[in-house]
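One chain of protein is taken out of this complex; the other chains stay put.
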């Protein structure tokens, strides 16, 4: 999993593709995350963004929109097809993901889930490999419980940048807190740039949808004015 | 009076008529160039099951416009990309025979935008009418060939396709019938021919579901005042109902005929 929960994160500087980062390859325990590669004895960037470090892990935060599956990440996907033993799921990556019929809590050959094409699901990436189609599962592998994975009923999906999903998840932006003070809503944040949201009425859903959509490019102060403007 | 005299009088009359018609779409007696009244349809002749290979086919004449339709399907889709997981895909192709226009012999390519537009309109007209959800992942092809052209392309395409679909036994909610109406100097004309179309008459083509009275298609491309829309639509709808009666009669005759032939007694 990405180091979303780690406490200290330091933004080091803005980097551009091809920049060499002044880090020693030989630093003990150094881990390179997305956007950094080792070229000989140097570490160079491949993306434009902010270099972030947390402990000895380094990566680049970008405003990427296209999802590249990573094992362990949670995603919101749409069932796009049905095979003999699995569903095809569109998670926004280059290839459609596979969700086997057995990848559910208490699933057996006879007891299989029943989804229709077009349904939304919340799942965990169980296998991600650049040479294979990504695979999903709808349970937590540590305790084999569903834990909220599965079909998402009603609601609406917001497509946004991958970075914004992370910000929402880590509560880096206050928008959820601010909205939560005014009305009740439910969120399932996928790391694939899709956020499922629901509330009691359609009016509230569309309000939350628009607030979240507009808050993507706002800082916390601006979020406050936005929420007070939208929610009367 | 000698034959020569009669001949001369007829020639003079014909010249007069042609002179008159050049300027006026409607003559002094309220008759149009081809002798029809304002709210009169052209003569319709139609015949279903004219082709042996197609699953359904029909031939229809509306005045001097003639069209042949063939329907294949539901059958396997040709391209995998066209598969729709919960309903049949409808594919329409229209071609205009090179000899169909009397004035010019011109081969129109299949990618002519006007024909593509009409094909797309015919396709979308039948999409809600054909019960496509019964034939998931399959394809229904409708091929239309205009053999002779004298105006009213869209309407004849739709009428021919309806007959051919009925002949192919493809389940439909209702008939679709199409007819055009236009407006010329406060006269509302029904079922325009090519000369009337060319005279800058606003022409509205309408496709109607005759039983529920709902409109599936409306096409117009010249200027008509907003307030005139309703009366023109009304007349076109009347025309559609009249066409429906003719088509219905033909289909009934044809079905009755088939049953008589196949009956064991």
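Lettered A and B in written order, each chain numbered from 1.
In this section, contacts are C-beta pairs under 8 Å (C-beta built on N, C-alpha and C of every residue); 3 or more make two chains touch, one makes a residue touch a chain.
One rule holds for everything that comes next: contacts and distances are computed from a predicted model.
**Q** Between "Exosome complex component RRP45", "Anaphase-promoting complex subunit 11", "RNA polymerase II transcription factor B subunit 2" or "Elongator complex protein 5", choose the name on the UniProt record of the chain that's been left out.
**A** UniProt protein name of the non-displayed chain: "Exosome complex component RRP45".
**Q** Quick one: say which of B:101, B:116 or B:172 touches the chain that got left out.
**A** The single option touching the absent chain is B:116.
**Q** Given that one chain is not shown, which residue among A:75, A:136 or A:205 touches it?
**A** In the full complex, the listed residue that touches the missing chain is A:205.
**Q** Hey, which subunit A residues sit against the chain that's not shown?
**A** Residues 78, 80, 90, 92, 96, 116, 118-120, 152-157, 196, 202-203, 205-206, 209-210 of subunit A touch the chain that is not shown.
**Q** Could I get the residues of subunit B that touch the absent chain, sorted low to high?
**A** Listed in rising order, the touching residues are 111, 113-114, 116-117, 120-129, 204, 207, 209, 212-227, 229-230, 233-234, 237.
Convention: only the chains that are shown with their structure count from here on.
**Q** When the centre of a chain is set as the mean of its C-alpha atoms, what distance in Å lies between subunit A and subunit B?
**A** It comes to 55 Å between the two C-alpha centres.
**Q** Name, in rising order, each residue of subunit A that touches subunit B in their complex.
**A** 81, 117
**Q** Quick check: in the complex, which residue numbers of subunit B touch subunit A?
**A** Contact set of subunit B toward subunit A: 85-86.
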